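With one protein chain removed, the remaining protein chains of the complex are shown where they sit.
After this line comes chain A, so read on.
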Amino acid sequence: MSDIATYNFAYLDEQTKRMIRRAILKGIAIPGYQVPFASREMPMPYGWGTGGVQVTASIIGPHDVLKVIDQGADDTTNAVSIRAFFKKVANVAVTTDTASATIIQTRHRIPEHPLTAGQVLVYQVPIPEPLRFLEPRETETRKMHALEEYGLMHVKLYEDIARHGRIATTYAYPVKVEGRYVMDPSPTPKFDNPKMHRSPALQLFGAGREKRIYAVPPFTSVVSLDFEDHPFEVQTFDQPCALCAAENVYLDEVILDDHGGHMFVCSDTDHCEKRREEGHRGHLAPETHLAPGNMEPAQ
């Protein structure tokens, strides 16, 4: 690799990586607490995962296997670009296979395949402060976290029920970590919230523009906030995936034509392909196995 010489390993300089690692360690020591860090300019715009990329760059080693997903898919622009970025600047192995990845950088989904001990899930976070839309002052929200004043979070849920008859928040659903800090799980669908609870994988959250890192260590309790008479519920789907017939997974609606045709398919593309390879067929699956586009082969 001749072009790797122009970059330090994994793009960031070593001092920056040490600074970010310190923030990560502090985040792991205080689960759910937002640690400020000196976020760097990255060769991509804010909002495209600069926080997640910095966290990944700080923890990745030459023997890691990286998977990047965007809304569950391995083949969307953001996922392909970030995967190519680390292939170039760190020369690491990349994969789309959840089980064989050691680091999974994600934008807004947790893979359907259960994560295992030793894996690290890196979330890209746009707005790390769960209280932000209720209390605009950062000085005040920090004080509220420090003093554990979380009544306001329930005001938001109360508003949902008053307006919609149920808790209508479907993503970025606030959680309480290890009985202490209220945390924004990043805009993952609330369907994924139960997967965070006592997960054997380490979960790291990076918000580049907002300059915050937070973490959920393995086997940490993550409880979704709710009311006694309106308990937390995940989304349910009344039909299985149209391609692989999977049930109890998170589905995306895909528009097929201009005449109202649509289908629901797995948002996790890796999970869907694996199932089709195993022979599962949904009602809209083609007869022969559909080869995925121009994706990198699994390592």
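We adopt the following convention: a contact is a pair of C-beta atoms (placed from the backbone, for glycine too) under 8 Å apart; a residue touches a chain by one contact, two chains touch by 3 or more; residues count from 1.
Here, contacts and distances are computed from a predicted model.
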Checklist outcome for this item: From the options "Cell division topological specificity factor", "2-oxopent-4-enoate/cis-2-oxohex-4-enoate hydratase", "Acyl carrier protein" or "Phosphonate C-P lyase system protein PhnK", the chain left out of the display has the UniProt protein name "Phosphonate C-P lyase system protein PhnK"
Item to check | Options A:A99, A:I161 or A:M263, residue touching the unrepresented chain | outcome: A:I161
Item to check | Touch criterion as defined above, residue of A:E41, A:E228 or A:E278 at the omitted chain | outcome: A:E228
Item to check | Residue, one of A:D97, A:E149 or A:E178, that touches the chain absent here | outcome: A:E149
Next on the checklist: For review purposes, identify every residue of chain A that touches the missing chain, sorted by number.
Outcome noted: 134, 143, 147, 149, 151-152, 154-156, 158-159, 161-163, 226-230
